[in-house]
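For this view, one protein chain was removed and the others were kept in their places.
And then chain A:
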């Protein structure tokens, strides 16, 4: 099942199960979704539940928050999270903080979803990863699926969750197909929020990653396996709350850590993971933690430059050389 179909089926099932769930965003209706994630939904549920909005992120995010205040369960789609910047006040100051500020009187069961991070050849204003920005904010839950199972289970969990959830998809993963179990295809399937998944067990080094980078990490671990290094790959799934328990348990087993993300390095997700591991598992570390991240520049457009600005397989090798110096002549 492709990630696109996984998301579509999750939306369909949740909208069918709860009449209060509705979808809102630019092009989600007649156009079937800018990336076709909401295909067929307008036809099935009608214009009352699938709303095409004018071009105003601040407007429809605000409307979504207001609808959530008064009992509906909106799913607000941003064409890319880069555009969520225009609505960030509603996401942070209204959605994230209202339950706290109102002392539980106003809860906001809203989901903000859309593609996040780099795509291919879309330049600086369409390529930033916002996981770290939203992950810093108490009151929000932030999820980043990788596989189709992740996409289905996490989106269903997000829609059912009473708290505001930022759901970070990835445009390049939409078309990718993953095997999916019968359990995951069931309409009651749901993944827990705040639990990471160990995609590949290992004993020599822990690699944490989320979204598209999980695929890269798995590929890198195959290469490492040929060198005799067994890597444990953790698919974070949840940026906030971060499953520090799973990460620390893994590091205590392998004694080495490499964090991977596509976003900017400073104040990134990797930085938070490093801090957590150093606070809780310092004596278990045999080597300093290594962060692999995107280049600290706005994303360039030219294909060759763009390639250099995001982690490539070669960056993994460099990362591992630092962390796993078993074969120094390789670096």
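Details
The criterion applied here is as follows: a residue touches a chain if its C-beta (ideal position, glycine included) is under 8 Å from a C-beta of that chain, and two chains touch if they have at least 3 such contacts; residues count from 1.
Throughout what follows, contacts and distances are computed from a predicted model.
When the unshown chain is looked up in UniProt, the name that turns up among "3-methyl-2-oxobutanoate dehydrogenase (2-methylpropanoyl-transferring)", "SRP54-type proteins GTP-binding domain-containing protein", "Calcium load-activated calcium channel" or "N-alpha-acetyltransferase, non-catalitic subunit" is "3-methyl-2-oxobutanoate dehydrogenase (2-methylpropanoyl-transferring)".
Of the options A:8, A:98 or A:259, the residue whose C-beta touches the omitted chain is A:98.
Taking the complete complex into account, A:194 is the one of A:33, A:153 or A:194 that touches the chain left out.
Seen across the whole complex, the unshown chain contacts chain A at 48, 51, 53-54, 56, 58-72, 74, 89-90, 93-94, 98-107, 138-139, 141, 161-163, 194, 241, 244.
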